[in-house]
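Okay, handing you the structure first.
What you see is the complex with one protein chain gone and the rest in place.
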Amino acid sequence: MGDFPENCWYVAAWSNEIDDISVLDRTILGHRLALFRISTGEIVAFRNRCPHRSVPLSCGIRENDNLRCGYHGMLFDPQGQCLEIPGQDLIPPTARATTYPAIDRAGWVWVWPGDPKLMDETLIPDINPLGDPSFQMRTGYLHYAADARLIHDNLLDFSHLQFVHRNTFGGGADWSCKPDMSRRDKGFRFERWFPDIPPPPIFRSAFPENARMDLLNIYEFDAPGILTVRTAMQPAGEAPRKAIAIDDALGNFSAQAVTPETANTAHYFFSIGLPRSEPEASLEQLLGGTLAAFKEDRTIIEAQQELLLKEPDEPIARTALEADAAINQMRGILRQMARSERNAQSNRPSGATPN
Amino acid sequence: MGDFPENCWYVAAWSNEIDDISVLDRTILGHRLALFRISTGEIVAFRNRCPHRSVPLSCGIRENDNLRCGYHGMLFDPQGQCLEIPGQDLIPPTARATTYPAIDRAGWVWVWPGDPKLMDETLIPDINPLGDPSFQMRTGYLHYAADARLIHDNLLDFSHLQFVHRNTFGGGADWSCKPDMSRRDKGFRFERWFPDIPPPPIFRSAFPENARMDLLNIYEFDAPGILTVRTAMQPAGEAPRKAIAIDDALGNFSAQAVTPETANTAHYFFSIGLPRSEPEASLEQLLGGTLAAFKEDRTIIEAQQELLLKEPDEPIARTALEADAAINQMRGILRQMARSERNAQSNRPSGATPN
Partner (left out) sequence: MGDFPENCWYVAAWSNEIDDISVLDRTILGHRLALFRISTGEIVAFRNRCPHRSVPLSCGIRENDNLRCGYHGMLFDPQGQCLEIPGQDLIPPTARATTYPAIDRAGWVWVWPGDPKLMDETLIPDINPLGDPSFQMRTGYLHYAADARLIHDNLLDFSHLQFVHRNTFGGGADWSCKPDMSRRDKGFRFERWFPDIPPPPIFRSAFPENARMDLLNIYEFDAPGILTVRTAMQPAGEAPRKAIAIDDALGNFSAQAVTPETANTAHYFFSIGLPRSEPEASLEQLLGGTLAAFKEDRTIIEAQQELLLKEPDEPIARTALEADAAINQMRGILRQMARSERNAQSNRPSGATPN
């Protein structure tokens, strides 16, 4: 996973995937994790491999806040310290479960797969209106048999909307035009203004026939794969552009996270919602249409990944288009972050190397 | 696929696999193709990989005679030239789909996977009585999880008939005898004359009990894997050998093509038919028996392939039999053709190298 930084937060699970009894087996960036929740409500993330004989700790049994390996019964506390070895009095210092920093923030479970000493809770992205009382939000998940960066590519070039999503999001030719794009610290902000367009297919039934609207779309995507989308719509020509108050009267909002699982597979976590003032039926329509569209993306991207794996000696692109700018820059940002980490690690005195 | 020549014609599909709406995804000799038919009836064979982001073009959408990539919408004409890039005015010269020569000839779709500059339509083998009005022909297909050369081996040594096909073709011990074999330009002609034998099991019901017949079999097999079989039968002893007029009163006829898909998988296209004068019921019996027999071959050959892959360090043969002569020569012919191509290519001035 050398093309992804490790010293940052990744979404590893939805909070409600981690219950009070089971241990969740989840891999991110090639790190296989055993995730469970303790009595404080906090999440514990162990490396999913017992230090004794390499049995997955997710095969183990919860005992209060501790986890007992399901094979020979070593008992570990939430810090990974071994508390008991059945049949043996002495607990050797090597009898430790490896742990990862993990934080449950407003429904998203974030894990820091890199050096725990560098962990910084303030770096968790703020994408959390899951708990915002003015919003009705829903969460979804898709597993991808594809390199996470192919999903980034998709999310950074909306010229695919009119072809991949013609029956769902149904973007017209406008979506192929260059958006207002600006760099952020580790990503991009895109702003799109589409005056006087028909409503997207998934919303069409909510509008009068031949309705026209103005649409404002604000899209932010940051490494290592976190994004938000804000979309506001109003009847065409009713007000000047500035009058679409994207924060107050949000049409819809989505926050999403793409997390590499292995080099060729990924997790895609997405939330989407509408203001509470909107009827439940509109939300259902939005959710159904969004899931259908996201599956359209997955079909294309998994076909692309399969071809890349079958013909590995070919470059991914034989021709470069203008719309690839953000794609290429994002790959550069990730590579640069990963390289900086490796340099910092090799410059560190060896005594301080985390194990 | 270094053991197969590329500068020759291979059967890639049956004509009726390629319709007016879809794009067929088909791999031959490791080349993944996107096949479609344009308004003239001609077949277009693209490399099934968009030059932009490596998405299979078979995921695309037909627009008249052009093909639009299903991801970002690049539009290619039948010559592979890009006509349109959504959101971008300039079309760079690298924005081309790679094309292969492809020709639909009497129901067989032939593709030339090698250098298009060397393509020669006159080299298409003439195996086409599919359209012969005096014949009722049918077509069939089997996919093989096996190296195409193992299928060649099977087709070049009929001593297997009495063991593999004892309940279908049911060849007796005669089929293990050496046939009259003569070399052709890129293959072999075998002639077999079996006087006074019982009819094959699949035909037995059409004959009186204890019937005996004389059978003449002419079999031609040419690199890279094209063959025809002509079989004529008449009541035993009714006429001298020469009187079986194999071209006029053909008992049955089969044309077949074995095309490598990958190094360890293959396509097996076969046609088979009888003179129109024969009743439909005889044709049904022939087809059913032939398919059953071809599946008997496949069972053995796939078991052989599986073993060869599991024990790759062993030679395929620890003992050589006389019946292997044609098998070994055909492998030599293919190797020689492939080697000549590589030599010709490396002697060519680099400016003329096809891309």
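Which chain is which? They are A and B, in the order written, and residues in each are numbered from 1.
The working rule: a residue touches a chain if its C-beta (ideal position, glycine included) is under 8 Å from a C-beta of that chain, and two chains touch if they have at least 3 such contacts.
The structure presented is a predicted model; accordingly, all values stated were derived computationally and were not measured.
Contact with the omitted chain, checked across B:159, B:282 or B:329, is made by B:159. Only one residue in the set B:139, B:176, B:285 or B:329 touches the chain that does not appear here, and it is B:176.
Looking at A:14, A:71, A:193 or A:207, the residue that reaches the missing chain in the full complex is A:71.
Within the full complex, the residue among A:85, A:177, A:206 or A:263 touching the omitted chain is A:85.
The set of chain A residues touching the chain not shown comprises 32, 48-49, 51-56, 59, 61, 68-73, 85-88, 92, 94-96. Although one chain is not displayed, chain B still touches it through residues 153, 157, 159-160, 162-164, 173, 176-178, 299-300, 303-304, 307-308, 310-311, 314, 316-323.
In this section, only the chains that are shown with their structure count from here on.
Centroid to centroid, with C-alpha atoms defining each point, chain A and chain B lie 48 Å apart.
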